[in-house]
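As you look at this complex, bear in mind that one protein chain is not there, while each of the others sits in place.
Labels run A, B and C following the written order; every chain starts at residue 1.
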Amino acid sequence: MRTGGLEAFSDGVIAIIITIMVLELKVPHGTELAALQPLLPVFLSYVLSFVYIGIYWNNHHHMFHAAETLTGGILWANLHLLFWLSLVPFVTGWMGENHFAALPVAFYGLVLLMAGVAYSILARALACHHGRESKIARALGKDFKGWVSLVIYAGAILLSFVNPWIAFALYIGVALIWLVPDRRIEGVLAK
Amino acid sequence: MRTGGLEAFSDGVIAIIITIMVLELKVPHGTELAALQPLLPVFLSYVLSFVYIGIYWNNHHHMFHAAETLTGGILWANLHLLFWLSLVPFVTGWMGENHFAALPVAFYGLVLLMAGVAYSILARALACHHGRESKIARALGKDFKGWVSLVIYAGAILLSFVNPWIAFALYIGVALIWLVPDRRIEGVLAK
Amino acid sequence: MRTGGLEAFSDGVIAIIITIMVLELKVPHGTELAALQPLLPVFLSYVLSFVYIGIYWNNHHHMFHAAETLTGGILWANLHLLFWLSLVPFVTGWMGENHFAALPVAFYGLVLLMAGVAYSILARALACHHGRESKIARALGKDFKGWVSLVIYAGAILLSFVNPWIAFALYIGVALIWLVPDRRIEGVLAK
Partner (left out) sequence: MRTGGLEAFSDGVIAIIITIMVLELKVPHGTELAALQPLLPVFLSYVLSFVYIGIYWNNHHHMFHAAETLTGGILWANLHLLFWLSLVPFVTGWMGENHFAALPVAFYGLVLLMAGVAYSILARALACHHGRESKIARALGKDFKGWVSLVIYAGAILLSFVNPWIAFALYIGVALIWLVPDRRIEGVLAK
């Protein structure tokens, strides 16, 4: 099975996820600046989620660029990732509308954690299928950034009950780690 | 007529269906764990529908991979399938928000049944168009899994008035049957 | 300019239009059959609009298959068509939720009429650009079905103030005329 159809479908789902999140930004009734104020936390969480979904699209795109063929298992590992990403609009809205209360912030981290785990499983399945000596396996290497992210997410979930803003800062931190495109893959592909 | 455009369009529609279902998961107002509790049945039915739409995408993708050309009739058989799939978000929301009451569970089964019938018609139309000796006709063979699914759906619809959870268990059962990618098609294509 | 990008974009917009219409089918609160009853007219108008958007996708796809290059004008003629099609979910919801009252039924016809006019303009622009002797110009020919549709729409708009069901029957009639794929184009392409 070729990768083209799966990439097109995933691109479509990710494009829809990144765009329908904006529907949580409900049009306010007033026309003064004060009417926008309650939307500020929703907007803040929208920006963070937009960056995260952008990162996932970017890395997903890079990864399947290095892939050549698929199996049924990879296909379902990919749908598993899309499932967790599809919950991002929900937790984004919940976190934003409740002004970064502890539990919604923890759940936001939980969805990020599960998406990160799903991405790791997908990467592993792809590396496994293409063989240890394949471009994609060497490119993913030890997946250091992936593991660090999962640990930070887990820490942030716990810390959100101490102070949700610490958790929020950690989510921003992980996003910054990933904003740099995955040089491992780029490096190996360039060879 | 080539199959590329129809596949791209169907992929788009299926990607949108699988993603807008999450809009039924309305952001709750509270910030305690109790606020999420009424969402649990909605979430449960979301997971089931996500898996079903994933299965349809997967099988649809496999089937058109084996197809070569189209007719106007196949095109409308495909739109007929998309029509029933487009009703999945509606019955998913109705079933979830009513905590798996009898009638919504039966209607969920009815939409699955109709989608299954539409898929069978589409498969038959494709096999017919490509001829009895074609790859796709041999791949579909006797469509045993398809017929079993339709019988189970019909049974589940009736049983949902006895106990909706039996019907729900049957829907999960059919999903498990299909989670395995269609080896018939893979087998014939590999030859 | 090649036609591929415009086709992909149009396919995306049409796929979204056909799918978000289902969001007008609001999940009912009750769990008896009576709870579905007020949804019946919404469902009926959903089915009609689904068929219409399907017809437009089908014919649009056929037409651009026969096209080879584009101009800026054709691009905007295409966006003009997408604009009127984007209003279909709105008039579908308005007509359905008001149980086929006169004015909403007339507006539904108006949007169909404008979409039909936009399609004619687009077809003419394409035929003009490719030259009178081109495949696409010969395929479109005198556009008899197009003109008949416009006349019926106009008649239906007026008749909807006499009896909306006459108008509704005429809309179904036009859909039936078009359900047959455009043999003109198929015929010329096959040569």
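The rule is simple: a contact is a pair of C-beta atoms (placed from the backbone, for glycine too) under 8 Å apart; a residue touches a chain by one contact, two chains touch by 3 or more.
What you see is a predicted model, and the numbers here were worked out from it, not measured in a lab.
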item: Touched by the hidden chain, restricted to displayed chains; value: A, C
item: Candidates A:P28, A:G131 or A:G173 - the one touching the absent chain; value: A:P28
item: Absent-chain interface as seen on chain A, which is shown; value: 7-8, 11-12, 14-16, 18-20, 22-23, 25, 27-29, 31-33, 47, 50, 54, 57-58, 61, 65, 179-181, 186
item: Absent chain, residues of chain C that touch it; value: 1, 5, 8-9, 12-13, 16-17, 20, 23-24, 72, 75-76, 79, 82-83, 86-87, 89-90, 93-94, 97-98, 101-104, 107
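Throughout what follows, only the chains that are shown with their structure count from here on.
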item: If a chain touches chain B and chain C alike, it appears here; value: none
item: Angle of rotation relating chain A to chain C [CA atoms, steps of 5 degrees]; value: 180
item: Same vs different contact residues, chain A with chain B, by half of numbers used; value: different
item: Approximate Å spacing (C-alpha centroids) for the pair chain A, chain B; value: 26
item: Residue list for chain B, restricted to those that touch at least two other chains; value: 8, 12, 16, 20, 23
